[in-house]
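What you see is the complex with one protein chain gone and the rest in place.
On to chain A.
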Amino acid sequence: MRPSPLLKRTPLSLALCTLFAGTAQAADFKIGIELPRLDVAEYHRPYVAAWIEREDRTVAANLAVWYQLKRANAPAAAQMPAAGGAAPAGAAEGGTKWLPDMRQWWRRTGREMTMPADGISSATRAAGVHELNFSSGKAPFPDLAPGQYKLMVEAAREEGGRELLEIPFTWPAAKAAQLKAQGSRELGALSLDIKP
């Protein structure tokens, strides 16, 4: 993720950080998702979803969905497929066709969402480590009730595989902590930094 110019450590923002450090109203929730560089003949960027699950597996928050947004070069005619199915498969959906491939996410929450989802969905991302910063009470991160949760991250890649990682955590955190999980195929390292 490219840092926004507003978040650059100017003296002013440093001062603000110092100012708020003592009060810390909003707990921080920082996720690091590594998409491994894969040496394959035909590489497509993976679809990735991140969400928070309660102990009963219901979804407490949808944090991110990266998928293939509407193709810029999709012909207009293809957006309304004829009944005969003449339109090329996939052209009309702007990539939503493959969202069910993130099976757990689709089952738990994706199939009830409308895409694009404001503040949650965005384009697919390149290999590398992507940081996502959230603070409690600020959309899309809700004011979580105290309890046990799991951070869930699922990736699915065209002509590739699927992988689901989870990091259990307690909310609110008693102290700052870094939690980790390691993927083996479609995901690399997953980290979660929680600050009370």
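Annotations
The criterion applied here is as follows: a contact is a pair of C-beta atoms (placed from the backbone, for glycine too) under 8 Å apart; a residue touches a chain by one contact, two chains touch by 3 or more; residues count from 1.
In this text, contacts and distances are computed from a predicted model.
Note on the omitted subunit: UniProt lists it as "Putative GH25 family protein", one of the names in "ABC transporter permease subunit", "Thioredoxin reductase", "Putative GH25 family protein" or "Nucleotidyltransferase domain-containing protein".
Among A:Leu99, A:Ile120, A:Leu151 or A:Leu165, only A:Leu99 touches the chain that is left out of the view. With the whole complex as reference, residues 81, 83-85, 89, 92-93, 96-97, 99-100, 103-104, 106-107, 111-112 of chain A touch the missing chain.
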